[in-house]
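Below is a structure I'd like to ask you about.
One protein chain is absent from this view; the other protein chains keep their places.
To keep things simple, chains are lettered A, B and C as they appear, and every chain counts its residues starting from 1.
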Amino acid sequence: MLSPDDKRFIIRLVPGAEFHTHRGRIRHDDILGLPLGRKIMSHLGQPFVVLQPSTHDLIMNVGRSTTIMYPKEIGYALLKLGVGPGKRVIEAGTGSGALTAALAYYVRPDGRVYSYEVREEMQRLAVRNLTRLGLAEFVEFKVQDISAGFEEREVDALFLDVREPWLYLAQAYAALKGGGFFGALVPTTNQIVGLLKGLAEYPFVDVEVAEIILRFYKPIPERVRPMDRLTAHTGYLLFARKVQPGLAGQLGVAPEEDSSQGK
Amino acid sequence: MLSPDDKRFIIRLVPGAEFHTHRGRIRHDDILGLPLGRKIMSHLGQPFVVLQPSTHDLIMNVGRSTTIMYPKEIGYALLKLGVGPGKRVIEAGTGSGALTAALAYYVRPDGRVYSYEVREEMQRLAVRNLTRLGLAEFVEFKVQDISAGFEEREVDALFLDVREPWLYLAQAYAALKGGGFFGALVPTTNQIVGLLKGLAEYPFVDVEVAEIILRFYKPIPERVRPMDRLTAHTGYLLFARKVQPGLAGQLGVAPEEDSSQGK
Amino acid sequence: MLSPDDKRFIIRLVPGAEFHTHRGRIRHDDILGLPLGRKIMSHLGQPFVVLQPSTHDLIMNVGRSTTIMYPKEIGYALLKLGVGPGKRVIEAGTGSGALTAALAYYVRPDGRVYSYEVREEMQRLAVRNLTRLGLAEFVEFKVQDISAGFEEREVDALFLDVREPWLYLAQAYAALKGGGFFGALVPTTNQIVGLLKGLAEYPFVDVEVAEIILRFYKPIPERVRPMDRLTAHTGYLLFARKVQPGLAGQLGVAPEEDSSQGK
Partner (left out) sequence: MLSPDDKRFIIRLVPGAEFHTHRGRIRHDDILGLPLGRKIMSHLGQPFVVLQPSTHDLIMNVGRSTTIMYPKEIGYALLKLGVGPGKRVIEAGTGSGALTAALAYYVRPDGRVYSYEVREEMQRLAVRNLTRLGLAEFVEFKVQDISAGFEEREVDALFLDVREPWLYLAQAYAALKGGGFFGALVPTTNQIVGLLKGLAEYPFVDVEVAEIILRFYKPIPERVRPMDRLTAHTGYLLFARKVQPGLAGQLGVAPEEDSSQGK
């Protein structure tokens, strides 16, 4: 739902319910009877537009109040991790559920997301967010310290968004299937160093460190130029793949410089 | 399949077939009998690792010989276009099928991709690529000039990767459902201007112009630094959403500067 | 002068005068008697550090209240324009004098800056700024419309920071000496198009279009990472060189892609 001042509201439509803003009330039943892309007036005569949310909208909506992985990182990570219909994926920590929502959306209908978080109240927030989006049924939420290990085995992919991911590499290796995809997000270059050192201790190959910068331009045809300010940094992404012991050294972990492989 | 010198080969396993490289032959039956992430020796004694490809690998493999949309753009576009299981999506042109492969992968099992291309031999290449990846069954390939319009109606999303996308906005508008997602990739700023002018003629809202820069770092813990050279530019992404006539002017097409909406 | 909360103040020391802030007063005479890099206390007991300003400080100080060219652009432009001791340089418009200050600083002691501006009150501000910095004596300020042409001939370099620089290329060409350096700053890609078209009408060679992105990192050794937000855009820089009529077509204006010439 897009308001007259371009604000977005994501609501789950329930017959009989009402949507309230300072620009007036709208009855869910009225929205339910309307094709998408149409205008609907609030009881104060303010025009809203009814639109279904994109995955991008879902992610940004979930992250409204906390630090999150952004769509620019999530989209790339989905492709690098091979996440798709039917896959089984572990993530830790859950946070407010931004990545969880994207993973759940894309493993549907037969896949499964296992989401670990130590802070109970944080995961409650994520459960609420995913439930509102209709995606909670594809996720097993676990309030658990991952230093004790993950309960799943042979998962297709595993993503760590925690402060010291290098502490959990044995656990990650144990949970992944052969060839499984490992990913992590870290905000600082010091953490890149820590994680690369950790990965070198386990049989992982195909290590990649990447940073994604998203630049918006003013959508005015007479004055096309980048926006004045931009979010310069969310974090660095690291990816690797599990192989059987003994293979990592033999194959070399460093992609060649300027390879054509990863633009 | 990862070779000793870190080259990637994507092969479709067929009982009885053989895989040939200058580093020796491997029988598909031998690969089929092996868990993933394991080593397999060619008949010349060279070690290969058997891994399933990520979506990222699929995309890069398809694009090996032509200019393509890269994973950094594709991942973000998937989220912005709300592409996911069950969606119906149009794209034009097909090119060598890099975006087609990603769309097909993510609309499975119930969605559908309609892929238009005027150059017959180009689309033949794409069909071959998608067939090899096992994704062709989710795509309807059409060798057709889109100036005559698209044959589908009420599609969820539509993406134009053509030289003059502004020429086909009436056709795109007609094919999209209300609230449907429009996207395009253009390499030059002149084309941004052309497309923004075109979009202003039709009832589209929520226009965004973005550019994604991907930077790789050397994965060596003692010397973490960006790679020396990088692919500086693939193109600019534009997104918009279809609404009913009369709404665009009223709501304003320009997102506010520095909005929290689109990191 | 650096305050306890890391604010910068640039002051011209005058015997007998006093410096006032909400953190207390400091007598100029006390500062004059002190070696640089030392602490000085205000009458409220607040510690300040006395430092001479860098050229960077001078530029940022001048631009405090208006849109300006930033040091990242100015530093690069100085090198591209060959500005140095003894050079004669034209600029238009003056603005608040940020570029003027840098040019004046670097043409000293024998060079000269000719600075044109149509808005009288704006140039008054620039004169005040340059006077405060002790640089006004190297500049001839002119409140004049440059469409009537520049009064100087055979200048070494000329820089346009105006809305429609392509309107003044005949005037710029006339003022430059053979081989002279032309430069311009424009905020939008539309203006790049306009200026490139204009430059093609005159005998200019060696055309370059560049954009400079400056990224700051947090100076904390345990958490080295880019600052969260950054000024994404000031403008695009264009450079070219005057040659005799007939040479431009023959030599080609486009630098080769990926040339080693201009990193």
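As a working rule, contacts are C-beta pairs under 8 Å (C-beta built on N, C-alpha and C of every residue); 3 or more make two chains touch, one makes a residue touch a chain.
Note that this is a predicted model, so its numbers are computed, not measured.
Enquirer: Which of these, C:26, C:81, C:113 or C:146, touches the one chain of the complex that we don't see?
Expert: Reading the full complex, the residue touching the unseen chain is C:81.
Enquirer: Please give every residue of subunit A in contact with the chain that is not shown.
Expert: Touch with the absent chain occurs at residues 189-190, 192-193.
Enquirer: Touching the absent chain: which residues on subunit C qualify?
Expert: Spelled out for subunit C, the touching residues are 2, 4, 6, 8, 35-39, 47, 49-57, 59-60, 70-72, 74-85, 102, 105-106, 108-109, 177-181, 189, 192-193, 196-197, 200, 205-221, 224, 227-229, 231, 234, 236, 238, 241-244, 246-247, 250-258, 261-263.
Enquirer: In the full complex, which bits of subunit B touch the chain not displayed? Write them out.
Expert: Residues touching the hidden chain, for subunit B, are 187-190, 215, 222-233.
Heads up, the rule we're going with is that only the chains that are shown with their structure count from here on.
Enquirer: Can you compute the centre-to-centre distance for subunit B and subunit C, using the mean CA position of each chain? Integer Å is fine.
Expert: 43
Enquirer: Please tell me the distance, in whole Å, between the geometric centres of subunit A and subunit B computed from their C-alpha atoms.
Expert: Centre-to-centre distance between subunit A and subunit B: 19 Å.
Enquirer: So which bits of subunit B are touching at least two other chains?
Expert: 189, 192-193
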